[in-house]
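Of the protein chains in this complex, all but one are displayed in their positions.
To keep things simple, chains are lettered A, B and C as they appear, and every chain counts its residues starting from 1.
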Amino acid sequence: MAENAKLTSAEQIVVKFTGDSGDGMQLIGNQLTALAALDGNDVNSLPDYPSEIRAPAGTIAGVSGFQMCLGDHKIYTAGDAPDVLVGFNPAAVKHSAKFVKAGGMIITNSDSFTEKALEKIGYSGNPLEDGTLSGYDVKAIPMTTLVREALAEMEMPIAAKDRCKNFFTMGVLCWLFNKNKQLVLDFIQQKFGPKATKPLLKVAQANTLAFKAGLNYGETTIMFQERYDLGAAQIEKGLYRNITGNDAAALAIAAAGEKAGLQPFIGSYPITPATDLLHYASEFKDVDLVTMQMEDEIAGICTAVGASCAGNLAFTTTSGPGLALKTEAAGLALMLEVPLVIVNVQRGGPSTGLPTKTEQSDLLQSMYGRNGDSYMPIIAANNPADCFDATFQAAKIALKYRTPVIVLTDGYIGQGSCPWKVPKMDELEDLKPYVNFWIPEAHKGEEYVSYKRDPETLARDWAIPGTKGCQHRIGSLEKDETGAVSHDPLVHQQMTEFRKAKVDNLAQVLPEVEVNGKKSNKILVISWGGTFGAVKGAVDRLIADGKPVSGINLRWVWPFPPNLGEIISRFDKVLVPELNMGQLSLMLRAKFLVDVQSLSKVQGDPFREFEVIDKVNEMLGE
Amino acid sequence: MAENAKLTSAEQIVVKFTGDSGDGMQLIGNQLTALAALDGNDVNSLPDYPSEIRAPAGTIAGVSGFQMCLGDHKIYTAGDAPDVLVGFNPAAVKHSAKFVKAGGMIITNSDSFTEKALEKIGYSGNPLEDGTLSGYDVKAIPMTTLVREALAEMEMPIAAKDRCKNFFTMGVLCWLFNKNKQLVLDFIQQKFGPKATKPLLKVAQANTLAFKAGLNYGETTIMFQERYDLGAAQIEKGLYRNITGNDAAALAIAAAGEKAGLQPFIGSYPITPATDLLHYASEFKDVDLVTMQMEDEIAGICTAVGASCAGNLAFTTTSGPGLALKTEAAGLALMLEVPLVIVNVQRGGPSTGLPTKTEQSDLLQSMYGRNGDSYMPIIAANNPADCFDATFQAAKIALKYRTPVIVLTDGYIGQGSCPWKVPKMDELEDLKPYVNFWIPEAHKGEEYVSYKRDPETLARDWAIPGTKGCQHRIGSLEKDETGAVSHDPLVHQQMTEFRKAKVDNLAQVLPEVEVNGKKSNKILVISWGGTFGAVKGAVDRLIADGKPVSGINLRWVWPFPPNLGEIISRFDKVLVPELNMGQLSLMLRAKFLVDVQSLSKVQGDPFREFEVIDKVNEMLGE
Amino acid sequence: MADTQLTKKYFASDAEVKWCPGCGDFAIMNAVRSGMVAAGKPRDEVAIVSGIGCSSRFPYYMETYGFHTIHGRAAAVASGLKVANTDLDVWVISGDGDSTAIGGNHFIHAIRRNLDLNYVMINNKIYGLTKGQYSPTSEVGQYSKTSPYGVLDYPMDPLKVAVSLGGTFVARGIDKNMKLNEEVCVRGALHKGFSMMEIYANCVIYNEGAHDKLTNKEEGANFHIILRDGEKMIFGVNSQYCLVQDGFGVKAVKVENANQADILVHDEKDAEMAAILSGMRPDNGLPIALGVIYADDRKKTYDDMVYEQIDAVKQKRGRTMDQIMQEGHTWTV
Partner (left out) sequence: MADTQLTKKYFASDAEVKWCPGCGDFAIMNAVRSGMVAAGKPRDEVAIVSGIGCSSRFPYYMETYGFHTIHGRAAAVASGLKVANTDLDVWVISGDGDSTAIGGNHFIHAIRRNLDLNYVMINNKIYGLTKGQYSPTSEVGQYSKTSPYGVLDYPMDPLKVAVSLGGTFVARGIDKNMKLNEEVCVRGALHKGFSMMEIYANCVIYNEGAHDKLTNKEEGANFHIILRDGEKMIFGVNSQYCLVQDGFGVKAVKVENANQADILVHDEKDAEMAAILSGMRPDNGLPIALGVIYADDRKKTYDDMVYEQIDAVKQKRGRTMDQIMQEGHTWTV
């Protein structure tokens, strides 16, 4: 009996799951996320795949992971060192034990510690027994045995029974974290229950049994001396959904199309880690989203440009090497001055690099990776859920200014998930006013001139094929206001300046950046995109510790927000943590002539809060 | 009789030829270049094509130009406002008169001022008569009539006779500039004379007659009150040749291959204004240069990468939009760490832009236009002849560091020409020491490890297919020292740092930049690539005028030369004139945190000295 | 708008045409305008997409919507444009280099997908705009600026490739035969599906006389055959040759030596015959095929299928955006 297990209240718990790639770490992670969220916690998570090829089971190379942080307050990252590691086999334990907090808990399936399995990872002894893990609180549970026992009565293949191990584990964790078991039982019914097909019903039953066995195991063994209790976070009311960044972006594309009254269109070519976006979007035919999977990235963007020319709301989705291939055609969209959103889910580079790992090293490519002087706005998403808003905003700006816009996310954000407050379609901003096609009816007596510009936004007048009497020619050569090719030196100068000014102008309407902490201070830490969470978490903790540190986050990475220079000028030092060799730093240095310090990390892995904290302390000379 | 025409000695004369695209402006320009050079002057020239499509004859859009500056001292640009304009028809005169120095000379073919021709360019009156050109010293010569007369006895089609107009003009200019007529007569013999085929012989005779008619015209009419006499420039002794930048680069490719003991190889795809390089190089089969014209730019660079992997000395040649397409594969070369030289002849952008016009707007693309953190050295050629040395140096560095290197030239440099002191092959640096293939014979007892590095250069050990016992695998994924794919976080960090350090290291062996003028001063003007001439000329003149100005030129644009920061720190202000919107400025600002001012011009046209001078004076508050 | 209003002139813009005098492209423009007249769409429902090349300047000369894009990408841009708005009559005009060199990939995939595009490939067997380099359709041994000692690459026959990709309309014209080009363009315009029209053109500046063998007054007719559906395949200056089957291929024989019944009759719907006819070359003793080589519109177009699928999914799932957004693991706070 574990009745005497102490219920410790905690502010946050970091849990990491590791196991074979095939073991469904992402799945169980998502289940715990949903459970915690339903229970009122805030959650942030981080999946960690092995290499792109399915590595052999039971090996270190084959270990797949999923880390999450649950808390009673707003949670910005998946946390630093895990409090609890659930490692499903010896390889998983060997791989991840070193990350666990000193004295932290390691839950594992003791049945998997066979001699063969241990040999595979080069262990001669059994780490559960030989003291290797003595620094941790190890819970070795014979999961396989217990699950098979619990399902003894069920007629199912052994392999299928073993797959219920995950719900057994959920049971243990549900008890351990003092969660409402009904939520899981409901979920099982929802997913595999009555509405499901026959074989699934059986799965529902089996999973229910396994889950209950897990719950009982927690309650009845004396293995656990302590349980955690997390209070509910202050979370805005509403309907929530756990979502990956790629899925959120896919939804934003369809939503932006609907709000703009235009058919949304994606021209793309699969590439890790952006493919899931295309997968999910391909399902949205019922809301008129057209996806064209093309022969290559160039065709992907070019069809999108074509669709944009025809008046669709066009997107193309990719990752680094794909962006490299799209740059020439991105220049075409820029010259045509048609709206286009390029979603780039960054990964480790250069070249094919580290396809499954995260990095932020396409920023300079996004800024400067085109021939000629070519300017495009760039927006970065801060977390998975934020991909919805970032993509939606990008579409708005693309329409409003008739320009290509780049959305930067990364492998971590794109494939990671977090709770997202699902907006209602009619709460979203109406984009129709930004479409504003030129139609003769609205311009009686005027003639259509293709590069005539709105004096404020510098957006050109835009008439699409099919518009009565507005037929005209545009192209990729330099041209004058009428769209006619021009080699006039001053026309090129002026058009180049227009194209630049259009993007610069956007800065004027961007919201001012808000400073987290004092407005003037010793150190300013600037985050962008995926570093948002770690920096926010770190700065919050530093401020709580009374350190002279403030933080800001750049949502639009280009152009810079209007008050950025002024903010920067009020700090002694500026630190930019980046998953690259200092790319935003370079842009900031060039623009503001400030000796920005770069905390650079290129290890395929996002920042941990402590890395930022350590660096700041170092800068403070502590 | 013009016997009393005064012989004025001049330091430099700027001459501009304009006429129909088909009229051979480049040809006559090259002839005058050779004539002046043979006579000991220094010469610099600048062709100016109309748009890419052959525009109709006799129209402003169809005007093609060629400007040159001859001098008795080192000449760095084709000069600012022409002293003498030779405009072959009304369109040419209309187009170019405005550029001529006030009171300058305009020579034209009065026979071409027919009513029809004038109408075509929208003139109602005849500008030769109605005072339109009153500010100039107009020499209206009935060239057609005179040439036809001179060739009356020759049995040739009228059109062929009319083509001799160019040599008639050469005759006039030969007299006007007091050049040695024998040089032209010899040239005609050399080109069309005895060794030539029958029809050419006739051309030789006709051109000789026309040339003499031109000479006589100068001597015997009273039209010219003044002749110019240029002293010989102090020019290094040697064999000279008038050469375009593209041709010089082509020669360097073949020469570098020979000096490295490797087969030179070009994988390419035609694109203006880089095509001439490929044209010329395609002729060099007799010195083993392999050129593969591929299906597109991507294939162009990829074959070059393949050839490099096999141990050829590989090059790919292109212009802006082509470079955009090559960036992904450039990243491959970078990851493989094989030598590769990318010659990019910049043109007006973005997108297809201004294909026939010059610009320097691919600098940032060259620096940052690849996915991931990827570093490549960039060298820029200062003038047409310098393309030889820049390309040769690039090959050396590519070999030495096993890295892709980008050579930046531009339309002006690539298609423009200037005298080049032809080096002897055995005077050129031996590149064999940098090849240094890993062969087992030289490493007894050692095993080949593909990413083992030279501690000094960080160049990896390089064994090519066919090397006994050294078979190994390399690729575009991140890898460890053995070439095996690695997802280890720290390996990626370290490899990224190695790739960066390799390029940074190059700075250590670069020659220090030399300052033109005082080492510490008010204003430093920095040139790179094609701005070299205008900046050098301008700074020389400013210094001569006693202005507190110095100049430097960047040959390697990345990495920056070691003493650059220190030099910059000794000046109050830094000015960078660039044919772009401030790209080098951005790099300098980011690196040195100095408020570099950018003199930016994107008009398809190189800087004139006066533009730089005016800007400097403005900065000096004058 | 009544069809009667549509004339060739109606489709002509007033931009000055900047091709070299004598360039073959002029004749082709005329034929394309006839195609548009036949298609019957008013000019503001017509879009022309081109790449880069002399031939790709085409859109400027047409009073329609025109998109002069980047080198090689016209097919891809046009694919997106057509799928985005299937009501448009979409034409692609591209050169041999633009289509088969840098644009080769988009070209083959557009054919494969059977998008409803009218694709005119102007084949002068040279890169005109960049001043004379050989192209993938240039002949072995051809001299050009980049092949001063002769081309080594075997040429590609775009129509043969088109047939192998299941192209549903495959036809060839030649600048000098204006009537035939009109026919080809009209048929192509009316065809539902990818209409592949290759038109040989003479680049007077960089590849003068490339097609002389076919256009030559005295002998040209001996080297090409004009195909007409249901008609016997007879050709030659004096109609003295005919085509007869020879294994899986054909051979040319003197009509007088042929058994009348053996003389092949052209069947536009025979894809296997088209594979042979599209690849005939004088080098192999066979005439170049001109006219409509293959035409069959029974295959669905990609663009139609896109919307059929959308309709089917609407029928089957029919979710609203709000419903989609509310799917997955949801909970209410």
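One rule holds for everything that comes next: contacts are C-beta pairs under 8 Å (C-beta built on N, C-alpha and C of every residue); 3 or more make two chains touch, one makes a residue touch a chain.
In this text, all values refer to a predicted model and were calculated from it rather than measured experimentally.
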Report summary line: In the full complex, the chain left out is in contact with A, B, C
Report summary line: Contact with the hidden chain, among A:L70, A:I106, A:L230 or A:L278, goes to A:L278
Query - Residue of B:L277, B:M292, B:M376 or B:V491 in touch with the missing chain, whole complex considered - result: B:M292
Query raised in the report: For the full complex, which residue in B:L146, B:C302, B:V405 or B:V602 touches the chain that was left out?
Result: B:C302
Query - Residue in contact with the excluded chain [from B:N30, B:T108 or B:Q393] - result: B:N30
**Report entry** On chain B, residues whose C-beta touches the chain left out of the figure
**Finding:** 30, 33-34, 37-38, 40, 187, 235-243, 247, 251, 254-255, 258, 263, 265, 267, 284-288, 290, 292, 294-296, 298-299, 302-312, 314, 328-329, 331-332, 336, 422-425, 464-477, 484-485
Report summary line: Note that chain C touches the absent chain at residues 102, 104-105, 108-109, 112-114, 136, 149-150, 152-157, 160-161, 163-166, 245, 247-249, 270, 272-273, 275-276, 279, 299, 302, 305-306, 309, 312-313
Report summary line: Note that chain A touches the chain not displayed via residues 52-56, 269-272, 275, 278-279, 282-283, 285, 291, 293, 295-297, 321, 351-352
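We take it that only the chains that are shown with their structure count from here on.
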Report task. Can you check how far apart chain A and chain B are, centre to centre, with Cα atoms defining each centre and the answer in Å? Result -> 47
Query raised in the report: In whole angstrom, how far does the Cα centroid of chain B sit from the Cα centroid of chain C?
Result: 40
**Report entry** Centre distance in Å when chain A and chain C are each reduced to the mean of their C-alpha atoms
**Finding:** 45
Report summary line: chain C touches at least 2 other chains through residues 52, 70
Report summary line: Residues of chain B that touch two or more other chains sit at 51, 321, 351-352
